[in-house]
Structure formats: structure tokens, C-alpha cells
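Below is a structure I'd like to ask you about.
All protein chains of the complex are present and in place, except for one that has been dropped.
Note that the chains take the letters A and B in the order they are written out, and that residue 1 is the start of every chain.
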Amino acid sequence: MSTPPRPRPVGLITATVALLRKDLLIEWRTRARLNAIIFFALATLLMFSFALGPDTKLLEKNAGGYYWLAILFASVLSLGESFRVESENACLDGVRLAPADARAIFLSKAVGNTLLLTALGALIFPVMVALYGVHIATSAADLGLILLLGCLALSAPGTVYAAISSNARARDVLLPLLLFPLVIPALLSATKATTLVLQGDPMNQLGSWLGLLSGFNLIYWGVGFVLFPRIIED
Amino acid sequence: MPAPSAPALALHDVSKRYGRRWAVARLTYALPAGRSLLLTGHNGSGKTTLLRLVATALSPTAGRVEVLGRDAVADRDAVRRDVALLSHASFLYEDLTALQNLTVLARLLGIPSPEDAASALLTRVGLTRRSDSPVRGFSAGMRKRLAIARLLMKTPALALLDEPFGELDPQGIHDMEGIIAELKAGGTTVILATHLIEQGMSLCEERLHLQDGRAVAA
Partner (left out) sequence: MKRLMKWVLPVAAVVLLGAGWYVGLAVAPPDREMGDVQRIMYVHVPLQWMAMMAMFINFVAAVAYLLSSGGNVGTVSAKPRSSSPLVSLLALVVNLMAWVAHILKSGWGLLMPGSKEDEARAKQDESGWKLDSVAEASAEIGLVLGTAGMITGSIWGRPTWGVYWSWDPRLTSEAIMLVTYMGYLVLRRFVEDPDKRATWSSAVAILGAINLPIVWFSVRWWRSLHQVQSSPRTVDPAMVLPLRISAFGMLALLLVFLGYRYRQAMAERRAEMALPDALPGDVPSSLPQNSSKVA
């Protein structure tokens, strides 16, 4: 048997796309799990309204914060899940030894989680409109941008921390414990920006919050990209 | 390209520790090019650790591993492209089908028309009928077949087989022997760790017996 010529090693982008396709395919094939995360986020939104009682004024005022808390809680589940899939049968080793660039693994996981959370945010928004009686005061495009930037900001550090905690003991406690304090700036600015979109922005503050969110993204996508190989290689 | 006369595998005083335990201790060995190696030893003797070191899944605590003349730490990516590992863990995604599992790997390797390559390999390991079923429903033997297909996808220069006969029925063992013989005929160097010494001896020219992480006379 003659060995065919070995194909050229794939580049960073090709590997990222291949891994991302695989992750999305897994999400699609296990959409029951995906549905569970969506229902979890919806239940969170519902619980906030119970915690506050039937005061719709108060709910409407705080809607931005509850919306982002629901996404944050769901992100812990989706991030943990995306690395649980890899630890079953040591799949991450299989990918590493393929070989796939470790940075491609970071990018694919972070982009995958961003897509998932953005979709989740878009899905639960109408429910929030119904539950809390909010309406968009400025523009839906602003809201979409905030949602995307906020989910990007949760996903980059979240991917690094999920990779770490999936290999440690007590992984379910560890991920939120590490992630929550870290994403406070992102959460703050996303919440503020969302509130401005929902309640009007008379003083034109939206831009500065979006700037903060973008800066946060730039820093953590960069640092994550550089640090991630050290975390998953022995 | 590896130097023509370089040994397939050279271990220079290699040690690997897990916490306070040496899994491999000061192992020095050279496998001549074109020969295949049988690794024997009891459970916990360091066979799996050694294979993982050669596969660059682990890096040695001390010493140097050279695969086809390349350093396994400094030149890790090149070594990874030449080496394939069949390990205890199958590296298979439970939620994907057999075909999808192989296609993912083919894409990562940059193989043109990945799906054709994947289905060709499924035929070769006799899993065509189950190519569209998710791995979650597979028996241990079918997983082993799929894992070997994963290894063949790489057309490795050095194949590391950790207990390839484990969990296989007699027919499966026979098929696996055939696949290993085919690999060797295609120019692949095989390193085989197994408890089935008879099968191993018939497939390999060299033998290394490990005990407590070091080489001893069998």
C-alpha cells in the first residue's frame, strides 16, 4: 500500500472553522440540552419578577440588570457544557494531538459560546418585554450591538476559566466563582447600556458604555488567545 | 523530513513523574528505523505514560524524547503530525455519528474532500452500516474500530497502539491484526502495548519490558 502525500497543515482560521463547525454540530444534535439552557434563562427572568412582587414599575426599571443576570447564569451552564463534551473520552487530547492549534481551540470555543449566548439573548428578549412591560426607546440595532458585545465579553474569559475548571475538582462551583468577579465591568456596562436603550438616552451616554465594553473585549480576547495554549498543554 | 538514518524513536534518560510517583524513570532506549516495538509490563508499569510521552500528550519531567529524529518538546507540532495514538480513551465525540467524528478529524488535518475520506475509512474498518449512528450507542468493540479508523486517517509514520486488542472479540482481534500488518506493510512503524504477548510477538521485532517505569529483561 502506498501512502498518499500528506496534506499541508491547516492554518489557524481553517482549524478554528473546523472546530467551530464541530461544536455547533454537537449543539444541534443535542438540542434538548440547548433547550434546557433557554428554559433555565426564562425561569430566571420569571423568578426575578416573583422576588420583586407585582410592582411592574420596579421590574421595568431594573429590566436591563435582570436580563443580563439571566444571560450570565445561562453562560455558566453553556461554558461548562462546552468543555464537558471535550472531557468525555478525552476528546480535547484527541484534538490537541490531531494536531490542532490550541489557539484555534480557544477561538472556536469562545466564538461558539458567543453565538449561543447571543441567540439565547435574542430569544428571551421578547419574553422580557412581555413579563416586565419594557419597550425599546432608542433602536433595536443598539440593543443587538450591546447583546453581541456583552456575549463576546462573557465568552472570552469564560472559555479560559471553563477550560481550567473543567479539569479541577468542584468544577461546578469553581467556574462561577472565578468568572463572576471578572466579568463585573462587562456586566455593568452591558446592563447600563441596555437600560439606556430601554429607557431613553437623553444625555448620550450609550457610546461610552459601548466603548468600555469593546475595550474589555479587546483585552480579554487578546489575553485569552495568548494564555490559552499554556492552560491546555501539559 | 526526518533524517533517513534517524531511529524511529529515541529515549534519552526520560523520566515522568505524577506528584510523588515516577511513572517512567530514567528510560533510555532506541528503536531502529523500520522495526516495530512490543511494549509489555503489568498494569501501572508505565506503558501508557510512555506512549503518551511519545505522542506528546505529556511532556517529560526530565530527559529527551526524539521521534524520527525530532525533539518531541521543541518540535511538537511536527511530531504530532507524524504520530498517531490509539489510547484507552477513544477521543470520540459521543453525540456525533461515526462519519461526523472522522470528518471533523479530516478537516483538522486538511484532507481534501473530508467526507469521502471518512466513509472510505469506515468501510475499511467495517462500520459502514453504522456510519450515521451516534457513537453513544456503540459497543466497546465498535468504538475500538472507529478509534483505529481515526488513527488511520492520519497515515502516521509512527503508530502508537495502547491495548489495541482490549475489548475486542476473536474476530475483532483478527481484524486488528490485519490492520496492524497492513500499517506495517505501508511503512508505518508500530509501537504496541498489550497483554496479549503472543499476538504482539508475531507483529513486532523488538520488545521492551517495563517494570515500575524502567526497562528490565523480560
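Simple rule for what comes next: contacts are C-beta pairs under 8 Å (C-beta built on N, C-alpha and C of every residue); 3 or more make two chains touch, one makes a residue touch a chain.
Predicted model, so just to flag it, every value in this text is computed and none were measured.
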item: Among B:S15, B:S119 or B:S133, the residue in touch with the chain that has been omitted; value: B:S15
item: For subunit A, residues in touch with the removed chain; value: 9, 11-13, 101-102, 157, 160-161, 164-165, 167-170, 173-174, 177-178, 180-182, 184-185, 188-189, 192, 205, 208, 212, 215-216, 219-220, 222-223, 225-227, 229-231, 233-234
item: Residue ranges of subunit B at the interface with the undisplayed chain; value: 13, 15, 17-22, 25-26, 61-62, 77, 211-213
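The working rule: only the chains that are shown with their structure count from here on.
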item: Mean-CA-position distance for subunit B and subunit A (Å); value: 36
item: In the complex with subunit A, residue positions of subunit B that touch it; value: 55-59, 76-77, 80-81, 83-85, 87, 89-96, 100, 104-105, 107-112, 134, 150, 154-155, 182, 185-187
item: Residue numbers on subunit A that touch subunit B, as the complex places them; value: 1-4, 6-10, 14-15, 18-19, 21-22, 25-26, 29-30, 85, 88-91, 93-100, 233-234
